[in-house]
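Working notes, structure below.
Heads up, one of the protein chains got dropped from this complex, but the rest are sitting where they should.
For clarity, chains are labelled A and B in written order, and residue numbers in each chain start from 1.
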Amino acid sequence: MSDQNVTFVAERLTVNGEELAVAFPAHHTLLEVLREECGLTGTKHGCELGECGTCAVLVDGRAVLSCLVLATETVGREVETIEGLARGNELHPLQAAFADLGAAQCGYCTPGILMTAKVLLEANPDPSRQEVCEALAGNLCRCTGYHKIVEAVLWAAAVERGDSSPPPREWLYGDELPGEMSNG
Amino acid sequence: MLRLPPFDLRSPRSLEDASAILAGELSEDGGGVRVVAGGTDLWPNMKRRHQSAKTVVSLMRVADLEGIANGGGDLRIGATSLLEDIARNERVRCSYPALASAVASISSPLLRNMGTLGGNLCLDTRCTYYNQSEEWRRSIDYCMKEAGSVCWVAPSSAKCLAVSSGDTAPILCALGARARLASAAGERTVAVSDLFRDDGIDYLRKRPDEILVEVLLPARSDAEHCISSFRKLRRRGSIDFAVLTVATALWVDSGGVVTEAAIRLGAVASLPRAVPEAESALVGRPLGEESIREAAALCRRAATPLDNTDFTAQWRGRMVEVYAAGALRDCAESIRAE
Partner (left out) sequence: MAEPSRKSPEAPSPVAPEPGRWIGKSFRRVDGRAKVTGRTLFADDLSFPRMVFVRLVRAIVPHARIVEIDSAQARAMPGVLAVLTGEDFPVPFGILPVSQDEHALCPDRVRFVGDPVAAVAAVTEDQASEAALAVEVSYEPLKTISSIEEAIENPEPRIHDYGDGGNIHKRLSMHFGDVAPGLSDADLVLEDTFFYEGSTHLPMEQHAAVALPEDDDRLTLYSSTQTPHYVQRALAKVLEIPASRIRVVACSNGGGFGGKSDPFNHEIVAAKLALVLGRPVKVALTREEVFYCHRGRHPVLMELRTGFSRDGSIRAQHLRTALDGGAYGSYGVASSYYTGALQTVTYRLPAYKFDTIRVFTNKPPCGPKRGHGTPQPRFALEVQLDKAAEKLQIDPADIRLQNLAPAGSVTANWLKIGSMGLGSCIEAVVRGSGWRERYGRLPLGKGLGLACGSYLCGAGLPIYWNHMPQSAVQLQLDRSGRVAVFCGEAEIGQGSDSVLAAMVGEVLGIDLGDVRLCVADTDLTPVDLGSYSSRVTLMVGNAALEAAGRAKDILLEAAAAHLEVPADRLVLADGRVYDSSSPDREMSFQEAVCTAEARRGTIVTSGSYTPPRSPGRYRGSGVGPSPAYSYTAAVVETEVDVETGTVRVEHVWIAHDLGRAVNPVLAIGQVEGSVYMGLGEALMEEQAFRRLPRHRSNALVHKMPSILEYKSPTFLDMPEVTTYLIEDPDDAGPFGAKEVGQGPLLPIPPAVANAVFDAVGVRIDEVPIHPHKVLRALDAKARGEEARFGPGAFPTVDFGETLLVPTPEAGGDGKAINELRVKMRSGMRGASGTMSEHDEGVGRKDSASLTTL
């Protein structure tokens, strides 16, 4: 291969509601262009083969694997990334719930999961645990064991529905010791 | 980061243009052009360099390939219909529930938002000696599917034993679906069963210049006329490819006697494996535990999984019987429920 084979294109991409004019190699994926040309490094990557879900972003409201989408194919479509999730400086309820309930440990899978969860809640404001797990089944996380993530999504959904009650105590402090046991 | 090698991307808006580009590129350089739809198979393969292309023709802007609709008594599903849309489609779920559940089981929600029916049907055969990086394949001196001379799964084998791993092919075959293919030279409609060949390298009977336009599901296979089921074995609840699928379609008369049966086993050969002997064992009698066991045992005999997917081959072989029986019991359950 020589560089003469590389075709560059100049395109306008719509990312988080803003039109960005970028030039990039025509064969580069949305993942590469977001991170390297747009400077939006919030979208992470764990395999670049569509096997881990880390790079998930939204294209026209669908959660997709940005490592397997050519950037050129998103011209004229709405791309949403983690950088666009907060409402101004105020965190999206999903983000606040993830931060408060320990749903982000290393935080590396978090952007992809947040974007995938956003679509879920838009379609289903009151999902069950099982529905959350099914919707997020393409996103791997090695830190959490997933429970904190499911809880955070459920709590964010509740907040979005206007429920102002705090999360269950056991999510924050562990399960109540059984029987007559006292701590320590 | 693993990246794609450079190529020219063409994004035609019509089937005619797509066919013309394909024909033109093929006449210039036979190996240099590939079509892509969702990209969930081709891009990883190109990133690992076991598939290559000078030109890639994207079908995603070709309007003729989209949509799910009735047509001439069939349900037609356009080749670039997204898997997630098919799985959620009310008509598909009601009339072809086994197809809906097969599609809903493919990989993960993220991938189903990108992958297409056509892509899944034409999915490259898979093998743990093949779906590896360029460097990894160098370290085994390649295999016959790409650049090498040996099939490492069975070094005495004259042909490549890579595995047909798509989830839609077995059930579409069982349901008697047909596929419409178009090229610059014209078009033809073939049974989905006739799309495949038992050869891990040359696994598709679709010519390179042909584009899969749509899949046609006959009314005689819909839930009103036909009992179908789909079972799948894989390691995890999501993401993984199937290491075994069983797709069944049964036609039963008013007396409960099976008049026609179709069984296809996926991920045990380079094509969806038909099991005519098991089908015969079912026909002419009511579907009961005895015929189910008989047919399941015949399925096991027909399938010889090899050590080129997840799990041990021997165990997968044993699971053929368990899963075939399970799929047939699902059918029996449906019959009872009616």
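We take it that a residue touches a chain if its C-beta (ideal position, glycine included) is under 8 Å from a C-beta of that chain, and two chains touch if they have at least 3 such contacts.
Everything numeric here is computed off the predicted structure, so don't read it as measured data.
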Legend entry - Among B:52, B:139 or B:259, residue touching the chain not depicted: B:139
Legend entry - Per the touch definition above, residue among A:13, A:30 or A:85 touching the missing chain: A:85
Legend entry - Absent-chain interface as seen on subunit B, which is shown: 1-3, 5-6, 108, 128, 131-136, 138-141, 150, 152, 155, 235-241, 310-312, 314-315, 318-319, 322
Legend entry - Chain not shown, touching residues in subunit A: 1-3, 6, 25, 35-36, 39-49, 51-52, 54, 81-83, 85-86, 91, 94-96, 98-102, 104-111, 114, 132-134, 136-150, 166-167, 171-175, 177-179, 181, 183-184
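Basically, only the chains that are shown with their structure count from here on.
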Legend entry - Interfacial residue positions of subunit A with respect to subunit B in the complex: 1, 5-7, 25-29, 31-32, 45, 47-51, 53, 56, 62-65, 67-70, 72-73, 116, 134-140
Inset, instruction - Show which residues of subunit B lie in contact with subunit A when the two form their complex. - result: 1-9, 11, 38-40, 43-44, 47-48, 58, 60, 84, 107-111, 113-114, 237-239
